[in-house]
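Only a portion of the chains appears, each positioned as in the full assembly.
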Amino acid sequence: MSKEFDRRIGRHAIMYAFAEEEEEISLTNDLKRMNWLYGKGKVGSMELQKIVAAIETSAKRLGLVNPDIYREMHALYHAIIEALHGVTRGQVELGGLLRTAGLRFAIVRGRPFKNSDEGEWIAVAVYGTIGAPVRGFEHEAVGLGINHI
Amino acid sequence: MSKEFDRRIGRHAIMYAFAEEEEEISLTNDLKRMNWLYGKGKVGSMELQKIVAAIETSAKRLGLVNPDIYREMHALYHAIIEALHGVTRGQVELGGLLRTAGLRFAIVRGRPFKNSDEGEWIAVAVYGTIGAPVRGFEHEAVGLGINHI
Amino acid sequence: MSKEFDRRIGRHAIMYAFAEEEEEISLTNDLKRMNWLYGKGKVGSMELQKIVAAIETSAKRLGLVNPDIYREMHALYHAIIEALHGVTRGQVELGGLLRTAGLRFAIVRGRPFKNSDEGEWIAVAVYGTIGAPVRGFEHEAVGLGINHI
Amino acid sequence: MSKEFDRRIGRHAIMYAFAEEEEEISLTNDLKRMNWLYGKGKVGSMELQKIVAAIETSAKRLGLVNPDIYREMHALYHAIIEALHGVTRGQVELGGLLRTAGLRFAIVRGRPFKNSDEGEWIAVAVYGTIGAPVRGFEHEAVGLGINHI
């Protein structure tokens, strides 16, 4: 008898963002079993728009969103911005506040609710470091944005 | 030859917040080996101040901070508020925006930097759901705040 | 030969929020022709959550959203909060900043994009006055929130 | 017997920002009758400061404010920034969040209160689209700022 799916899309996204290569396999097996879409990437910048762009580009290239449908890009965009609130904790800004971030991000698209009418949702998780533009003068930061898509 | 400590205090805090009872043992073994302090708790409320209070109270009761030293409470307070930015993603407010949150939190106090001059830091991780005051009408949220203590 | 539909859902919502009873007929005729859903209401309060609740309740009662589907309520909620940013212009708060608001709101649900894949969107428009809790010591405010639904 | 003036300066500003050329005549006739000053313009940019500058420049060139009096420019500036809160709905930022806006703006200067001691006020209305730097991947946005001048 199969264990029930763990539908916590945000937790999946965070765990996947945390995962080193070796750990990814078991995590993604679960997501595959559920037929959920997922992908990840890395980006470091003092310019927040480059971080937004990197996540959007990954999501498009990995087929997690349909780049021709604004509706999907709108859902993704707001999830990204919500995730970045957790990273920036106040002003959603990096270079203008003289700080930089080095981040891994994971995107998961799936059905976190049992009721099929709830449809698909997207989770964007971001994990990494934020701090001064000086090596090692940084601490960790995490963000999660979730939206219906 | 012993594996090197994983000093990522924020990641530890998030994993510990995520952990169900059975998973906690291996997580906390790592923290114990490093002589780091840790604790966790749960709180649900539409009033953000109750969430702040619950985390502060836990930290005091579990001996993670010295409740008689403002310096320590100040470090903790700012870490909590930073973590709540990730949960609220905009206005740091719950009931006033007609939303409620059910959260687990984990607090870890340790030395995330090899250089002993960097001293102790505190990480507050928060994970749970946020949404309308209607059962099931909620999605996940995560926050992490880190401060020197 | 029929005039093309005006698909500017936000403009429709604002105009409908502005409209006095006599003007509503021509506005809503356009919306009916497009098979778009619409509704309006009034609310005055120093408590922002009462304004959010009034808009949500109207949307449910008027059949503009399906109250049993979180996905729909989530779309509506974020549209409301976005609209309230225009009203509050800074901190999304009323009574805590010793101010009160008297607002009309209009909700329009339709298809603002020609491409049918873009699906349905929802617009929440809010118009009224904001100011001190003293009669006449207030000025106008407007907000608009738009989301895919 | 003449109809009473409609002193709702914010509504006038929004309607004037919405108006296409043909509709402007009747709107501005009302404003002229009241001896109110008004003007409008268009601006599109990913840089918020260009939008602020465009509105300030228009207001000066159209004689709506005295460019040699800081008091007037201060009143206008704060009205503009308040209006932009409605457009940006959170962080008052465009390019740094990888988004762009194409806006019409209208400025109205008049006496919204019957009591002549209340003096002149200024309303800045902004209407247009905001979204990704991709044609059509944008939705409407509105903002209104009102200040005593």
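The first chain written gets the first letter, and so on, giving A, B, C and D; residue counts start at 1 in each chain.
As a convention for this text, a residue touches a chain if its C-beta (ideal position, glycine included) is under 8 Å from a C-beta of that chain, and two chains touch if they have at least 3 such contacts.
What you see is a predicted model, and the numbers here were worked out from it, not measured in a lab.
Novice: Quick one: 4 copies here, how many in the whole complex?
Specialist: If we count every copy in the full complex rather than just the 4 shown, we get 6.
Rule of thumb we're sticking to: only the chains that are shown with their structure count from here on.
Novice: What angle, rounded to the nearest 5°, describes the rotation that places the Cα atoms of subunit A on subunit D?
Specialist: In degrees, rounded to 5: 120.
Novice: Out of A-B and B-C, which chain pair has the most contact pairs?
Specialist: A-B
Novice: Approximately how many whole Å separate the CA-defined centres of subunit A and subunit C?
Specialist: Roughly 30 Å, centre to centre.
Novice: Could you state the distance in Å from the CA-based centre of subunit A to that of subunit B?
Specialist: That pair's centroid distance is 20 Å.
Novice: So how far apart, in whole Å, are subunit B and subunit C when each is placed at the average of its C-alpha atoms?
Specialist: 37
Novice: Could you check subunit B for residues that touch two or more other chains and list them?
Specialist: Residue numbers touching two or more other chains: 90, 136, 139.
Novice: Hey, which residues of subunit B end up touching subunit A in the complex?
Specialist: Contact set of subunit B toward subunit A: 8-11, 14-15, 18, 82, 85-90, 112-113, 121, 123, 125, 127, 136, 139-146.
Novice: What residues of subunit A sit close enough to touch subunit C in their complex?
Specialist: 68-71, 74-75, 78, 113, 115, 117-119, 121, 147-148
Novice: Spell out the residues on subunit C that touch subunit B in their complex, using ranges where they run on.
Specialist: 47-49, 52-53, 56, 70, 73-74, 77, 81, 91-93, 96
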